[in-house]
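Note that one protein chain of the assembly has been removed; the remaining protein chains are unaltered in position.
Coming up: subunit A.
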């Protein structure tokens, strides 16, 4: 490599690394805002603002969904398996909404820690499975998430992990 080319290469590499550092620091500073939602742990710790539009994410707790038969009102609990948040919602739920499913709830937190939702969005994990397989697993007494865990190697992302608050230590 001629000295001139080497110099150009170093100038470019320097420029790109400086830009990368700038972007990295910016993202680090904004990390709390980049997270799409607060986890129930963060809400329990008082990190989420009261009576302002926030998003909360977690799993719909098994057996917690109660619908009002006369209206679209529905109440359920979202959990990260440590803390829980009660959610009140009136409207149409997405098709994927069910107990044990990950959801993102958009709404306002009241003083008593209940979340009044304006919108409920369903999250799904990265595992896909034919319905016959899912039914067979269910019949055999496994849940589909057991299957996903076994199917993927042990060190891979585990869907419950995402809601345990490991991703974001400082949402201040």
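We adopt the following convention: a residue touches a chain if its C-beta (ideal position, glycine included) is under 8 Å from a C-beta of that chain, and two chains touch if they have at least 3 such contacts; residues count from 1.
One rule holds for everything that comes next: contacts and distances are computed from a predicted model.
Engineer: Quick one: the chain not pictured, UniProt calls it what, "YIEGIA protein", "Iron complex transport system permease protein", "Heme exporter protein C" or "Multicomponent Na+:H+ antiporter subunit B"?
Structural biologist: Matching the unshown chain against "YIEGIA protein", "Iron complex transport system permease protein", "Heme exporter protein C" or "Multicomponent Na+:H+ antiporter subunit B" yields "Heme exporter protein C".
Engineer: May I ask which residue of A:70, A:95 or A:111 touches the chain that does not appear here?
Structural biologist: Answer from the full complex: A:95 touches the omitted chain.
Engineer: Going by the contact rule already stated, which one of A:35, A:64 or A:108 would touch the omitted chain in the full complex?
Structural biologist: Touches the omitted chain: A:35.
Engineer: Tell me where the left-out chain touches subunit A, residue by residue.
Structural biologist: 5, 8-9, 12, 15-16, 19-20, 23, 27, 31, 34-37, 39, 57, 93-97, 104, 119-135, 144, 148, 151-153, 156-157, 162, 167-168
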